[in-house]
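Apart from one protein chain that is not included, each protein chain of the complex appears where it belongs.
Entry: chain A
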Amino acid sequence: MRWLIGATAVAAGGLVIRRLRGRSGRGDGQWPPRLPGRRRPRWHVATVNRPAETIGADGRLPEPLTGLGDAVEIQVRPAAGNRGTEIAVRLRDGARLPASAAVRRAVGRDPDQAIRAALREAKQLLETSEVLHPDAPPTTESTPLNQPLQAVTRDGNREGRL
């Protein structure tokens, strides 16, 4: 049975590493596939349940997005199926080595994290007029066992698949 647990742990570790590397091994649909190396920035897209004509109508997008400045490209377009508006954001000139991206991500300096957080906050502002905050002050206490979970939840808005 131990070999099975070990294999599961190795597989889980591999998944975590792959996710930290930003799924760089997945390929981009091109044939022949690109060799691993520099990674082109991808579009992060959120669908907002508001008509396209109401978003940026005054020439300004919500502050979390404008706060990203010139470092990003932003596209706004109607969503298919009358589902509102798609807002797409990507780094303007961020071709990066996967290894350096993983390091930046680990220390919380990955621009993709900032894009995810900005998209989520902008979507909430457009749909509900506010950004939902977690409870505070917290009722929990730090222990050696829950510090990894606390690290994950500190970045709860900046990580994920968006």
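The rule is simple: a residue touches a chain if its C-beta (ideal position, glycine included) is under 8 Å from a C-beta of that chain, and two chains touch if they have at least 3 such contacts; residues count from 1.
The rule is short, and it goes like this: contacts and distances are computed from a predicted model.
Candidate names were "Glutathione-dependent formaldehyde dehydrogenase", "Sigma-70 family RNA polymerase sigma factor", "(Fe-S)-binding protein" or "Spermidine/putrescine ABC transporter permease", and the UniProt protein name of the unshown chain is "Glutathione-dependent formaldehyde dehydrogenase".
Residue positions on chain A in contact with the hidden chain: 1, 4-5, 8, 19, 47, 49, 83-84, 120, 123-124, 127-141, 143, 145-146, 149-150, 152-153, 155-162, in rising order.
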